[in-house]
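For this view, one protein chain was removed and the others were kept in their places.
In order of appearance the chains are A and B, and numbering begins at 1 in each one.
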Amino acid sequence: MSILEVTNLKIHFPIKTGLFNRTVNHIKAVDGVSFQIEQGKTYGLVGESGSGKSTIGRGVIGLEKITSGKVIFNGVDITSKNSNRKEIRKNLQMIFQDPYSSLNPRKRILDIIAEPLRNFEKLTKKEEIKRVEELLELVGLSKENMMKYPHQFSGGQRQRIGVARAIALKPKLIIADEPVSALDVSVQAQVLNFLQDIQKELGLTYLFISHDLGIVKHFCDEISIMYKGRYVEQGTIEEIFNNPQHIYTKRLISAIPDMNPSNRDKQFRLRKKVQQEFDQRYHDYFDSEGLAYGLKSVSETHLVALQEDVEKVW
Amino acid sequence: MELDKKETQSQQNMEHNSTGLRILWTELVRDKLALVSLIMLIVIVVFVYGISFVMDQDEIVKVDLFSIHEPPSKEFILGTDYGGRDVFGQLIIGTRNSLSIGFIVTFLSGVIGVIFGLVAGYFGGHIDNILMRVLDFFQVLPFIMLVIVFVSIVPNYTIVAFSLIFTAFSWMGIARLIRSKALQEKELDYVQASKTLGTSHFKIIFREVMPNISSLIIVTMTLNLASNIGLESGLSFLGFGFPESTPSLGTLLSYATNPQTLENRWWIWVPAAVMILVLMLAVRNVGEALRRATDARQRKG
Partner (left out) sequence: MWKFIVRRLVITFPQLILLSVLIFLLAQAMPGDALTGLVDPNIDPETIEEQREKLGLNKPWYEKYIDWVGGVVQGDFGQSFRYKMPVTDLIEERIVNTFWLSVTALIFTYIIAVPLGMISGRYNDTILDSSIAGYTYIGFATPLFIFALVLLWIFGFHFQWFPTGGSVAPGLEPGTLEYVMSRIQHLILPALSIAIIQTVSTVQYLRSEIVDTKQKDFVITARAKGASESRVYNRHILRNSLLPIAAFFGYEITMLITGTIFVEQIFSFPGMGQLFIESVLQRDFSVVNAVVLLFGAAAILGALLSDIILSMVDPRIRIK
């Protein structure tokens, strides 16, 4: 059963000008996106800055207003007004990109991690401290850190604190919005591995938002590529990386650097070929406004945005 | 590159935030002028409030027609006024009253301004728009005139009434400052995080955002204290400040509207004028030092 089911999600931001702040147009940050996430899996959203991938995450958790579409979380439609917000909040948590600004600098670690507990569970002081201790231990920090302030920690440690806060209520789904992109490369792997560990331990589901295909390849089960608010391609890791269909996906994949210098020539030829295709067949992949077309199935799990009448060439 | 920059930047922000109050203090102590001002202020406050405990206020405001307009002497350190009242005593009580009203009004207008600014900045959008138009209106009105009109039509005129009227027209400056800061602050991830954690708007505004702008609030309120002392003395000078029975520094200065007093009896008004200047400069020095402390670019040494 899928834990999150998003159907035709649209999030538009109004552009207001003129005398009376009339809405003259919309920026279509997210323009008709559908996907499902299975319990315990990791779903990756990939795209360049401004592609709308973060907006999807923020829309699902309620930080952005959803213009239209359906979001069914754990069997409940969270876009409908009379859904139980509290229960949804509890089961849906987020890890933020910037470990520096996402922790309130004026609060002790204890207060930061206990914030969700205080909102949802009535615990005594003793119970609360015990829970925070457990959470700190779970993310690999000692309990002596409880009375410290965020600035006394490194970026990686801070991100762990952010994770501890997100898992405090034992949520079902965690939206991770570029959780490692603000960290040093050496720390990135550490935090990613740790995220995978607690996923197994707590049976978490991740919606993983990233611009880094290299990370996504190792971290996710299924991914989708976004461009200008629309899906370009969606599929399992194998499908996307071994059999990319859309030129945009191909370009992204060809741009992943290869560590092995002997492959350099191969890489270079691949890029050249992709570039050539992009130049010649641009209009087969993008409409007159430069947007992606609607999705077409390639296989049961593999979808790609292509014009209806274009035949697969290679 | 971009990320690196962002990282160091927010790191700096955070360092300065988390130890903000301590930096305010070290900066204050390092700035000799501000330190001297602060010590002077403390001395004045302790002296004035201390003495007025011992002193009999009724005795001082009692009219004594046998000793009017006496120049400074052993009996009356600063002479007497047109009613034979001891000027030194009035100076002490006046300073106390002026300071008290300054504190009260600064506190009340600070509370209103901070709440108004936080709400407008945090919610933004239509709420912000409406609140800011209200603020614009209040800010463009001539403050002095409205206070005078209100003071003159309030039936039971008391110190409480005066403070409330004063407050009603002096919360806008701090509200505007706090609002623009709150607008920046609410975009930060820790506010977004609190929202996703199910924290209520009320708690986010006052428990999350407000502590992070506390140094701005302290600085602005200190600077407001100086200007409120000046405004109050101005209103009392015109005769629309405290009721007659409670002299303020402005009351003493208003005696100088009599040309005889202005020209020949300096002891009545000059000490009060000097006291107002000293108070305003001293409070200002402290406030400016605090402001430098919050603005890393201007920090000394």
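Heads up, the rule we're going with is that a contact is a pair of C-beta atoms (placed from the backbone, for glycine too) under 8 Å apart; a residue touches a chain by one contact, two chains touch by 3 or more.
In this text, all values refer to a predicted model and were calculated from it rather than measured experimentally.
J.: Going by the contact rule already stated, which one of B:I51, B:V111, B:L164 or B:L262 would touch the omitted chain in the full complex?
T.: B:L262
J.: Quick one: which of B:M40, B:I148, B:L164 or B:L183 touches the chain that's been left out?
T.: Residue touching the absent chain, from the options given: B:I148.
J.: Across the whole complex, list the residues on subunit B that are touched by the chain not included here.
T.: 133, 136-137, 140-146, 148-150, 152-153, 226, 230-231, 233-234, 237-240, 253, 256-257, 259, 262-263, 269, 273, 276-277, 280-281, 284
Definition applied: only the chains that are shown with their structure count from here on.
J.: In whole angstrom, what separates the CA-based centres of subunit A and subunit B?
T.: 49
J.: Considering the complex alone, what residue numbers of subunit B touch subunit A?
T.: Going through subunit B, the ones touching subunit A are 3, 6-7, 10-11, 13-15, 17-18, 188-190, 192-200, 208, 211-212.
J.: Hey, which residues of subunit A end up touching subunit B in the complex?
T.: Subunit A residues touching subunit B: 58, 61-63, 86, 89-90, 92-94, 96-98, 100-107, 115-116, 119-120, 149-151, 155, 162, 165, 181-182.
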